[in-house]
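The complex appears here without one of its protein chains, the remainder shown in place.
Coming up: chain A.
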Amino acid sequence: MMLRIKRVPTVVSNYQKDETEETARRSGGCGKNCLRSCCIPGAKLPLYAFKKMDKIDGENDVLAIEEKEPPVVFLDSLILGEWEDRMQRGLFRYDVTACETKVIPGEYGFIAQLNEGRHLKKRPTEFRVDKVLQPFDGNKFNFTKVGQEEVLFQFEASEDGEVQFYPSAHIDVENAPSVVAINVSPIEYGHVLLIPRILECLPQRIDRESLLLALYMAVEAGNPHFRLGYNSLGAFATINHLHFQAYYLAVPFPIEKAPTNKIATLNDEVIISELLNYPVRGLVFEGGNTLQDLSDTVSDACICLQENNIPYNVLISDCGKRIFLLPQCYAEKQALGEVSPELLDTQVNPAVWEISGHMVLKRRKDYDEASDENAWRLLAEVSLSDERFCEVKELIFEAIANGEDSIENTADTMLKEPVEEKNTIAKSSERTMVARTQECLVQL
């Protein structure tokens, strides 16, 4: 039995059409400036090449921090500047800063926004929610169909270990470019989409490389108010083309404030904790000797969920220092008719932002009556049960333990890569001196 729900998909690009219109379109030259082979040759975009650092590493000497040369371009400035530019060019469907928003008074600080323009008054489409892994379908909308004006810049690792910025660079198809594009129905200011290896047309599924890219973006932006999120299929991803989302909001998310209980420390110093006192059950990953260690642990967990057909969401917060993994089952419940009509009426689809505590509401009534209790009640429906969550935890830990094995085995091959003196891949428990970087330390 196939499980399906009906919903109106969010429009993320001005070139996104109804399903019926999509399939009718010919795949040949489109006459627009998209990112397919018809329009890519000769196309240029800014390129931001980030510094591939293994760990938040930096000077111990506080005096040196002032004197250090700032990077040529801050990723933060690039994102904000390009976004504001697109805003002034009228590319967004509405001005999100004109939408009322508030922190609901209460212990958790859930965030509510009244946004009547985000949801279209269109006929809802059917989405299959019982398969987390579905093959890419070129007939449906995907990000190669967006207009080039909707793409802000290319994002990739720098060759020489230093941040590089090229205001206008050819899109090197051979190099599997990753891009950052705008979401024309933004939830907040700066809402963008990170599309790893866009031209490879990967389906929505996490792998080690793509999660690492997302994590690098969080680290590079160096702004704790810039968070990245991911929705798997079945957890309210609308488009089956691999992408992460991100935006700015300078208040803490309720999920970030929730207490946690540490349940394990891995050999590579990744710490796994459980969320406490929060309506949705989930895991928090932090630490790790290197960024890659943290990233690989989380991606292994995600891959495990994918392979076990468990829908989930991921929140990357605190400049990439904390990653939340939240398995969910709301869509399944919805398909089986188990969700109360009251909750369905709010038309809130609990994806990563909603689960983190940021709710976009389309009705004035829901906004005015928004409360801690309402938010909790909705999110509680999203969570796996205690029992189910325990089962899922076990699955995840098994997968991670196996992953660690392979890390141990390939330790030699990893040492082939140039190792900076301050970083160490060795598993000694001795700590190096407190190492931090100006950009990632959050100011009080």
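As a working rule, contacts are C-beta pairs under 8 Å (C-beta built on N, C-alpha and C of every residue); 3 or more make two chains touch, one makes a residue touch a chain; residues count from 1.
Assume contacts and distances are computed from a predicted model.
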item	value
Identity of the absent chain, which is to be given by its UniProt protein name, from "Protein TWIN LOV 1", "EF-hand calcium binding domain 2", "3-isopropylmalate dehydratase" or "tRNA pseudouridine(55) synthase"	"Protein TWIN LOV 1"
Selected from A:249, A:304 or A:335 as touching the chain missing from the view	A:249
Touch with the omitted chain, as defined above, among A:166, A:376 or A:389	A:166
Candidate in contact with the missing chain, chosen from A:120, A:173 or A:263	A:263
Of A:316, A:360 or A:400, the one touching the omitted chain in the full complex	A:400
Interface with the unshown chain - residue positions in chain A	60, 62-63, 66, 72-73, 76-85, 88, 95, 97-105, 109, 111, 164-167, 189-190, 225, 248-252, 256-257, 259-267, 269, 286, 318, 321-322, 397, 400-401, 404-405, 429-431, 433-436, 441-444
